[in-house]
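If you scroll down you'll find the structure; I have some questions about it.
With one protein chain withheld, the remaining protein chains of the complex are depicted in position.
For chain A:
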Amino acid sequence: MSAVLKRNNVKVFGRGQTPMIFAHGYGCDQNMWRFITPAFEDRYKIVLFDHIGHGHSDAAAFDPAQYGSLNGYADDVLAICRELDLTDAVFVGHSVSAMIGVLAAIREPERFAQLVLIGPSPRYIDDGDYVGGFKREDIEGLLDFLDSNHLGWSSTMAPVIMANPERPELGEELTNSFCRTDPDIAKHFARVTFLSDNRADLPLVKTRALILQCSHDAIAPEAVGRYMHQNLPGSEFIQLSATGHCPNLSAPEETIAAMEAFLRDPAPVKAVA
């Protein structure tokens, strides 16, 4: 397997020709797509991967400078596309990966035919009239809080701490086995994510995009979704009745239905109020 595919733990399956690449958000790994992919694997070539430091990616490939902004993560997406020779793909990005997909599509538009952006936010911190939903202190609070789960031994983070080379079995035994992250990289990713500001990039997007907006999403509130829709040229906006930040997990049917409608219909979907 090539270095890139190994580094990002890339999985390719499905019986279709059109590539559909899924990018997980902050705090998760490719497992978060488990309820969505079955609906598409007959018709698409499914590409899953883990961001660096997450899941089964190669944490050793992490370099804080290289991943100092979302562009570093977009580089990885493009590297995967190049490696697999993907063009006209459907890019499905959750949360921060929605913006990562936006950045990738600006740089190499030919790779992407459609963008499905689930719970996207171009900026998490309020700025003048712009409402991102968070204050800077909130993000500091998060970064500080993360440590609580880096040391709680049976928590999400712990498996990675414990997964030392001498005792690989330890990591496997621990209870929360999904969404493993390297604590330091996770913290770095959190900082890069929540301090990012990609509002200026939105008008540059030429790719057709769908914005899936959840109800009561504390991470990406409705105002943010609306802002995205207004500033992303030709984007479509669907308000889901699913609550929370992860409709792909909490309401997979509704998410799949919205995606299908968008992918099937070449004409813009009318925004639902």
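Note that a residue touches a chain if its C-beta (ideal position, glycine included) is under 8 Å from a C-beta of that chain, and two chains touch if they have at least 3 such contacts; residues count from 1.
Quick note on the criterion: contacts and distances are computed from a predicted model.
One chain of the complex is hidden; its UniProt record names it "histidine kinase", one of "histidine kinase", "Putative hemin import ATP-binding protein HrtA", "Nitric-oxide reductase" or "Fe-S cluster assembly ATPase SufC".
Contact with the undisplayed chain is limited, among A:18, A:66 or A:149, to A:149. Here the missing chain is touched by one residue of A:4, A:28, A:47 or A:125, and it is A:28. Although one chain is hidden here, its contacts on chain A can still be listed: residues 25-28, 31-32, 34, 95, 134, 137-138, 141-156, 175-179, 194, 216-219, 243-246, 249-250.
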